[in-house]
Structure formats: C-alpha cells, structure tokens
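Just one protein chain is left out here, and the rest sit where they should.
Moving on, here comes chain A:
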Amino acid sequence: MTMTPAARAVEVWKVYGTGEAQVQALRGVSAEFERGKYTAIMGPSGSGKSTLMHCLAGLDTVNAGTVYIGETQVTGLGDAGLTKLRREKVGFIFQQFNLLPTLTAAENITLPLAIAGRQPDKAWYDTVILTVGLGDRLHHRPSELSGGQQQRVACARALVSRPEVIFADEPTGNLDSRSGTDVLNFLRDSVRQHGQTIVMVTHDPNAASYADRVVFLADGEIVDEILSPTADSVLDRMKKLDRNA
C-alpha cells in the first residue's frame, strides 16, 4: 500500500485544437509522485505545467495514457466518479480567487467536509487551524483578510480533508515575498509533520527550494529533475534549460 505513489501519470498525451491550430501540451509524460513528498513542477511558460496538473487531478481529460491517484484510475471516470475523487482524494490550491466570499475563513476551511457531509476530525481540525495561525481572524470574511492570509486559509481547506494529494498551481504567484514565505512554510510543514503529499507548480526557484524534488517540463516533456533542491541549484538548472531551448 505504501508502495503505490500518491499520483502517477503514464505516457500521458494532451492535445489542444485540431489541424493548423493544434498544440501538443503534453507529449508522453510519465511521472510518479511519492507519498509524503513535496514535489515542485517547473518549466518555461507554456511548457505544460498547468496542463499536467489538471490532468493529474482529473480536472481535464487526456488524449492518451493513464492517470492514477493512489490506487484509483482517474482516466475514464465519469462526472460522479470525478466528484467523489475530488471530495475524498484531492485537494486544490489556486493562484487567486480561492475562497467563497460569502463564508467566513473557518467556514471556508470546513467547506469540503460540509460538501461531503462529513464531520471534521476534531483533533486534526485543531491542528490545521493552529498551523494556519489565523487566531481571531478565523471568523472574518475573506474580503477582510490579507492576500497571504487568504491563501493560507485556502491551504488549510485543502488539508482539512486529508487528501491523498494536494495540487497547487502557483500558490504564491499573487503574493509578496513575505506572505509567499508564510504559505510555503505552511505547505512544507504539512508535508514534514503530517505526511501530506503536495504537487506544486511554480515559476519561482526560491519556492521550488522548499520542495523535496523538482521536476522540469519543457515543451510538454519531462526533461530533468533535482532531489533536495536549493534556490541556486534550481536557478542553475533553469538557465541551462533556457539555453537548450
């Protein structure tokens, strides 16, 4: 059981459009994302990072290949199956507009559980809340929170249902460096302390350095990876990729 990776892509192809306008966003990508690990996906703009993530999360369909979340084969699931998958096995953090404006921070955090009709595990909920570190602002509306606070709430929401894997697409893209650091620390702690699996797309080498492993995409193919990255080693590798391109 522990042997199966949290998420797995096998020979995944994704093609947008037809004829002249055809774009091959993913060209036979195979990748495994180990449980309890924090993986960053990097690459030039348009290299297919978001597309890969969407395909992994079952938000988008693939043209060929197979995607697994845990032991579940994602490719081929219908809407009901995908909804169940999202409810139980996947968490999301987006770049912006992540929270429902009509709900308080606390309500936003428990929303996935409420939707699934589950009771939050009290101990886990408290742990998550403590990690978010929002204190008394927990009962405020998103419009009354800073961007960093909002994004931490979004992270907590992804965590609270203990999914097999959390996908984050440029979670710090809209934040200043201090708020960004808060969010990154939060994500890393959830991996280190609670064994959460996270796959994060980013452009920022510094953000990538929080991960256990960085996967590099270029033109829809995985071209490289680094284990235990530092900001410098990531930057290095990116420069090299740019030169090759």
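Throughout what follows, a contact is a pair of C-beta atoms (placed from the backbone, for glycine too) under 8 Å apart; a residue touches a chain by one contact, two chains touch by 3 or more; residues count from 1.
In the analysis below, contacts and distances are computed from a predicted model.
Per its UniProt record, the hidden chain corresponds to "Membrane protein" from the list "Hydrolase TatD", "3-isopropylmalate dehydratase small subunit", "Membrane protein" or "Acyl-CoA dehydrogenase family protein".
Here the missing chain is touched by one residue of A:Arg87, A:Arg162, A:Arg188 or A:His203, and it is A:Arg87.
In the complete assembly, the contact with the undisplayed chain comes from A:Ser143, out of A:Thr18, A:Ser45 or A:Ser143. Of the listed residues A:Arg8, A:His54, A:Arg152 or A:Arg237, the one in contact with the hidden chain in the full complex is A:His54.
Mapped onto chain A, the interface with the missing chain covers residues 54, 59-60, 79-80, 83-84, 86-88, 91-92, 94, 97-98, 100-103, 111-112, 114-117, 143, 157.
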